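The complex appears here without one of its protein chains, the remainder shown in place.
The first chain written gets the first letter, and so on, giving A, B and C; residue counts start at 1 in each chain.
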Amino acid sequence: MTWETTALVGAVGAPFLTAVLIFALGEHRDAARSRINLAGAALTVVAVVAAAVAARAGAPDAYPSAGIALLDIGFSLRADMLGALFAVVAGVLWLITTVYAIGYMSRASDRARFFGFFSVCVGSAIGIALSANLLTFFVFYEVLTLATYPLVIHSGTPAALKGGRTYLTYALPAGGALAAGVVWLNLIAGPVEFAAGGSLDPALASTHPGALIAIFALLILGVGVKAALFPLHGWLPAAMVAPAPVSSLLHAVAVVKAGVFGIARIVLEVYGPLGHELGVTQVLAALAGFTIIFGSVRALAQDDFKKRLAFSTVAQLSYITLGVALASPIAIAGGIAHLAHHAAMKITMFFTAGAVSEEVKAYRVSEFDGLGRRMPLTMTAFSLAAIGIVGVPPVAGFTSKWLLGVGSIDAGSGWVIAVLGISSVLNAAYFFPIIHRAWFRTPKPEWAHGPAAGKPEGDMRMIVPLVMTAAIGLAMGLLAGVALSPASWAQTVAAWEFPW
Amino acid sequence: MAEWIVRQLPALVILMPFTAAPLAYLLGAKFGRPIALVSALLSQPLALLLAIRVSRVGTLRYEVGGWGGPLGIDLVVDGVAAVMVLVTTVVGLFVTVYALGYFGDRERYRFFWPLWLFLWGSLLALFLSGDIFNLYVCLELVSMSAVALVGLTLSREALVAAMRYMLAAILGSLFYLLGVALIYGAFGSVDMQTLREVIRGDTTGQAALALMTVGLVLKTALFPLHFWLPPAHSNAPSPVSAVLSALVVKGSFYILVRLWVDVAQTAAFPGASTVLGVLGATAIFWGSIQALRQERLKMLVAYSTVAQIGYLFLMFPLVTGGGPAAADAWTGGVFHAVSHALAKSAMFLAAGTVLARFGHDRIEGLGGLSRRAPATAMTFGLAGVTMMGLPPSGGFVAKWQMIRASIESGQWWWAVVVVAGGLLAAAYVFKVLGPFFGREPEAMDEADLDPGPSPWTMEGAALALALGSLVLGVLGQPLLDLIMVSAPALVAGVTP
Amino acid sequence: MSQTDLYTLAGSTLFVIGLYGLMTRPHLLHKVLALNISSAGVFFVLVGIARRIPGTTPDPLPHAMVLTGIVVTVSSTAFALALAKRIFTETGTAALDASDVDVEEDAGG
Partner (left out) sequence: MVTILPVWMALAAALVPLLVAAGCALPSTRIFARRALPFAALPALAAAALVPEGSVTISWLMTGVLVDLDATGRVFLALSALVWTAAALYAPPRASSRPTWFAGWFALSMAGNLALCCVTDPAAFYTFFAMMALSTYALVSSGGDRSAGRAYMVFTVVGEAFLVCGLFIAGAAALGVDPGPVLGPVGIGLVLAAFGIKIGAVGLHGWMPVTYAAAPAAVAAALAGSMSKAGVLGLVRFLPAGQEAGVAFGPVVIAFGLAAAFYGAAVGVTQTRPKVVLAYSSISQFGLITVALGVGLAEPVAWLLAVAAATAYSVHHGLAKAALFIGEDIARRARSPRPILLGLALPSLALAGAPLTSGAVAKLVLKEATGLAPGPWHDALEMLLPLAAVGTTLLMARFLYLVATRRAPATAGSTVDAPTPRGVAAWLLLLAAVAVTLWFWPETGIRYAAEKSLTAHYLWVASWPVLAGIVAAAVAWTAGNATSRFAGVLPPSDVYAPALAWADRLVERRDKAVRVMSSAPAPAVSPAEERGRSLLEYAGALETGLLAWATAASALGALAVLLLLLAMRG
């Protein structure tokens, strides 16, 4: 095995191995578990970065791969640049989240179960990123679906169980649709490997137009749930009963991004130009546009902090969908870049939600008055992330929005401009009030003078990660022009994705 | 020596448990346990070798005692037979290991060992039978030992369930035997290889097939003839439940498949295959809905078997057309039987662990189980993955093939059934998993009864089976290939 | 109508009679006996088939089958009767109906 394939297999395998070890250790050996978890996460980071290096070296058509025979397609992994981006995002943020989670969960029960399934989820997300074909993608996709369930219902309360049920009610039928779509597609088109610019034979558009449209619908139905595409978004706010690290890494990064990443793979690397020819990507773009507005409007009305963030995620995910559905390399780059950008920003916000709920027991936006004085670092990080989501430069959110906006004109879809504009205003309308409350309103007396003398504003294992992710979000926007930034990486990828 | 073993493999595989069974009976409970374990362990390489041999050279024929047909008994091992032998042997090993811990050396259960080994041998004999009358005998052997095992606890409920099971089983066998008689009358042979050449789709042939089908459907507990299964499977001791659900129902199903796909082929009549498909689909829905209704874990698992059996019957409408769809349906159906065997035995064993430990299996009383018995909860969850047909699991591979066959043959509605069935399975699996991951019940008087962790062999055996059903979903390709070795002409795409 | 057909018809009739008994009689002994009648019917058919080609020596194979069948039936009847007796001792009745579908609280023992 070359180092490239070792890195590739290691990137997917390391989290699963970590999970096995964590399960084997049992509930009570906290120190050992933390060490193993951190070591596993660090190893994963090394592996995904190595895989990304290999992908870049092999780009655009000599990617390292590894696989075994299974069914008619095979179960195979491949480190390409698009996948490596998602894998690196998931891997790096996992390491940070692990630190956070160790702090957050220090008083919670069932830690072995929590960290074990958490690792499985990350492994699946990386597996999704590095899948070489739809079958492999689907396998990891469903593992992710299942492994998330115990995390959603972690607290075991009736509300949590209900949230878990809602989650499954959406996720499992979607899996069925996805399976049907994948099988059908393989029947019509033979084994479908992902390939930049689409892998379907253009002749199929004239021989099987109806089937291709139906398959597209099935596939998008399948991945659309995780991508929280309207009207498949209902589970995401319900899943907010999960502990903060879950909301942070899974419901802002791994799980939901797996959905949009799937959309990207299907639209760009399966259908390619056929999608535009058949008119399905246009419909998808319209749906994404609607979801953006819809999610933002719903977010406005949420007082529950995490729910507001969740609806914001619903809207933001559709930026990615919208980007990849537009016929322009610039827009595609915007969508792909937003995958990384939104990850850093939204994880910061969910980290904030967790830190705030743990430290001052505030769960609702209306309880945030003056919080900036009590938890200045936390709320600074949050504010930075929030303005980034709104699209205020130089935070990363602006970069993706910029590429999307310019790209939409390039693609000849000017209506997207209106969506972006309205969305920006709405984003501001639901995030700025939080910032306003935290910094501009009169705090409770006990908050007015900051954290208790000589004490940090919270558990540093939680504060440091969220400051780091906020800094990453800022850096990704500020240094977007650097060759290795997500935005530049995405532009490189997009150039191959849109060769026609 | 090595060559002799290879030549005698089909017989040796069967002889191993059949030799151990009387020994275990004669030497009593004290020796029954090690004998069973040794037999189970020794069976592994034999079954594996047999499978490898078949995959290399194709069908093996073995004339018992050198008699040959028509009076002698021939053993025939093709791909699907080798697969069934392999899965029986593997499940058998883990059930044996589990039973060691479950029954301990209590006198009351000393008959478990000989009966179980006997059942094991009968099943293998059934899978390797080359003629339809011998299949009848094996079917009866399987039924009798299974009924005895169900009644093993001698409790009222178990005895009644056993009786119910027995009557159904005998009736089913009689239907089958009647069909055998008609076939012999019409075609003059019971040897399947011969029959394949001479059987015709005339009225007698089809009537015989219809009677045999009715009997076998009854013994496989296809809806609406599942009336005997839930009580029998849920009241039996858990290792027995595991074997019943995992293997025994597959025995009669195996014969049915042999008859339809291998022997009758084009002589089979399409109307009946649709009937079987429709009943299978109904079974999927009905079994799942009933499972969802259950408050006891073992009842739920038993009804899950009712539902999962339904998938097997979807094979019939899908293979009738021949072509690539038939091949996919064939591999899918057999693979489903295999993965369901692993997963369902794991589930019953897990349920047994719970029952043995807490003295009850009321689902609502099992809240927070993942805290008290993490391995058991995990087992149930992993086995549930196969039940739902989600990847990576054998159930997924099977469903993939079935969906493929549905679309390929233009009968997309079966694909809808397969997908919907998976969702219903999810409903009942998560009905259990939810509480497992949830809080402990408010009144924790059960906790007082908790005698502490179960023996690791029990938890381990169940978990191993569950993991096995998952591994099939990733590393299942060799098995898929084996199923197609010397496959019936109808599915292999060869004109007979 | 040939001899074989006659036997087949008679055997089938017996089979159905047995089936009817099994269906309608709740008492276990009745059910067991009904099954015996059914099996007798099957054996009838088999025996008749042995002479299906008139004027030749009867085919020995169906006879072998019937013998095997009788052995099987005898042993299973014995088993069923033993089971029925045990049920009677345990429950005080020897009837079987829907109400007896019950789940045992403590099967593990």
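Here is the rule we use: a residue touches a chain if its C-beta (ideal position, glycine included) is under 8 Å from a C-beta of that chain, and two chains touch if they have at least 3 such contacts.
Note that this is a predicted model, so its numbers are computed, not measured.
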Among the chains presented, those that the missing one touches: A, B, C
Residue of A:33, A:374 or A:401 in touch with the missing chain, whole complex considered: A:401
Hidden-chain contact residue, picked from the options C:23, C:53, C:67 or C:82: C:23
Hidden-chain contact residue, picked from the options B:209, B:263 or B:300: B:209
On chain A, residues whose C-beta touches the chain left out of the figure: 159, 303, 330, 364-366, 380, 387, 391-394, 398-399, 401-403, 405-406, 408-410, 412, 414, 417-418, 420-422, 424-425, 428-429, 432, 439-440, 477-482, 487
Residues of chain C (touch criterion as defined above) contacting the omitted chain: 19, 22-24, 26, 96-98, 101
For chain B, the residues touching the chain missing from this view: 168, 171, 175, 201, 203, 206-207, 209-211, 213-214, 217-218, 224-228, 230-231, 269-272, 275, 279, 286, 289-290, 292-293
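Just so we're on the same page, only the chains that are shown with their structure count from here on.
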Whole-Å gap separating chain A and chain C, where each centre is the average of the chain's CA atoms: 65
Centroid spacing, where centroids are CA-atom means, of chain B and chain C in whole angstrom: 25
Residues within chain C bordering two or more other chains: none
Residues of chain A that touch chain B when the two form their complex: 23, 26-27, 68-72, 75, 109-110, 112-113, 138-139, 142-143, 145-146, 149-150, 153-154, 156-157, 160-161, 164-165, 168, 172-173, 175-177, 179-180, 183-184, 186-187
Partner chain A, residues of chain B touching it in the complex: 367-368, 370-371, 374, 378, 381, 385, 388, 390-392, 396-397, 399-401, 403-404, 407-408, 415, 419-420, 422-423, 426, 430, 433-435, 437-439, 473-477, 480
Residue numbers on chain C that touch chain B, as the complex places them: 4, 8, 11-12, 15, 18-19, 22, 28, 31-32, 35, 38-39, 41-42, 45-46, 48-49, 52, 61-62, 64-65, 68-69, 72, 75-76, 79-80, 83-84, 86-87, 90-91, 96, 100-109
